[in-house]
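The next block holds one structure in the form of structure tokens; read it before the comments.
In this view, the complex is presented without one of its protein chains, the others remaining in place.
For subunit A:
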């Protein structure tokens, strides 16, 4: 496990809890989505978050992004409590979140324009990042003309365009076909490696969680609490060899699966769990 003690954490999640009103029923009952989550994420760390559906992993990510307010606890970035969204914590969305009426270039330019960057400068930066994700030729296309994988590469370029310290990724490859997903994973690792950026990556894909991570955070089923933090000490860069074939990989995967399986079995026999209604 990477020792977070000597260096100050990049992100500190401090006793975060989140409740949602129970939809529908007469009782004004509350559902706990997250309960007392404490977590330190080191600068430059790649943390993946996994857990049964409805465990609040997306809620946790949204709280770190300040898109959702926690009902208890707080999030500190570089030691300072945060309460509003910032391009410093750039978000990559599962549904890509591209503006359909904007060209690819305009989409990537968007965060820069929001920050009032001059047009020429914004264009230059946007083209640079489109080049990095291999889409420079599609700058003037519209999102619907691109495949899902390409659209998410635009989403990635947009998130990176403001050079954020932190990337928050909400099942970014969940809507992309399996083969393209593997390419995207490799591409993400190439972009991240050596960048010093801290990544929090929510996924429901166990392989993906282990493949990408420095540490895997396993959340328990509702209410979500930190069940385990598993370090992944596989050599990097991981695109040079078949990581999945490594004994280290299969060991960690098996360990995570055995823990995750209990919660999944429970969910299957007890319904999806009370928190699913408000989990997003």
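Note that in this section contacts are C-beta pairs under 8 Å (C-beta built on N, C-alpha and C of every residue); 3 or more make two chains touch, one makes a residue touch a chain; residues count from 1.
The rule is simple: contacts and distances are computed from a predicted model.
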item: Candidate names "Succinate dehydrogenase flavoprotein subunit", "1,2-phenylacetyl-CoA epoxidase subunit A", "Protein translocase subunit SecD" or "NitT/TauT family transport system permease protein"; UniProt protein name, chain not shown; value: "NitT/TauT family transport system permease protein"
item: Selected residue (touches chain absent from view) among A:9, A:87 or A:224; value: A:87
item: Per the touch definition above, residue among A:47, A:65 or A:176 touching the missing chain; value: A:65
item: Residue among A:53, A:95, A:180 or A:193 touching the omitted chain; value: A:95
item: Selected residue (touches chain absent from view) among A:74, A:142 or A:204; value: A:142
item: Sites on subunit A contacted by the missing partner chain, in the whole complex; value: 65, 67, 84-87, 90-91, 93, 95, 97, 99-103, 110-111, 113-115, 142, 144-145, 162
